[in-house]
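Complex shown without one protein chain; remaining protein chains in place.
Let's look at chain A:
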Amino acid sequence: METLVFGCLAVTALTMGWLVFVLGSMARVTFALLAALVCVGGVTMLLGLPYLGVVLVLMTVMEMVIMAVFMIAYMMNPAGLMPMSMVHNRYGAMAIAAGVFLALAAGILLVPWPARPAGEPPADTTFQLGEALMGTQMLTMTVLGLVLLSTMVAAIVLATARGRYDRYGDRLERRVPRDPAAGGTGGAGR
């Protein structure tokens, strides 16, 4: 049964991944990629890692939908309804893709995997994952979190056209900010 489910998921994931480079519509390409990644989430759940599998589905759906918005906004084909190719540098890309696939597949066979200490798999892999991330790798995760946060803050600072001096005045004297559109927690418009 598990083998059958794995087979279905694997074949669907590969087919969808292939369709990414065949389909012409930007929206279809994005959602083919999303379907492939959801199948990967299913495979991860089959491996006995339910948390990682479900979180993979959760995160990829969110980021793919947001990505679709930007893909369609920035491509020369705004509505995504006209055909356009996802392929650039066809032969170079194919060589790189095949090389990476072979290297990763060779890794499966060549890496000396640790042997399970006999018997049953662990009862709660979610707990194990949490311990691994927040125990020995705590420093790594904290640093990563800070780097990500500062990147986000920096990106927003670079992207926003209006700062607090535009909102609160040159001496920050306004009690209620002045925004182009009224609403939210700010005051009424100008």
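Throughout what follows, a residue touches a chain if its C-beta (ideal position, glycine included) is under 8 Å from a C-beta of that chain, and two chains touch if they have at least 3 such contacts; residues count from 1.
One rule holds for everything that comes next: contacts and distances are computed from a predicted model.
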Using the UniProt record as the reference, specify the protein name of the hidden chain from among "Tetratricopeptide repeat protein", "Biotin-dependent carboxyltransferase family protein", "Anti-sigma-W factor RsiW" or "NADH-quinone oxidoreductase subunit H".
"NADH-quinone oxidoreductase subunit H"
Options A:22, A:65 or A:93, residue touching the unrepresented chain:
A:65
Where chain A meets the left-out chain, the residues are 25, 27-28, 31, 34, 50-51, 54-55, 57-58, 61-62, 64-66, 68-69, 79-81, 124, 126, 181, 183-186
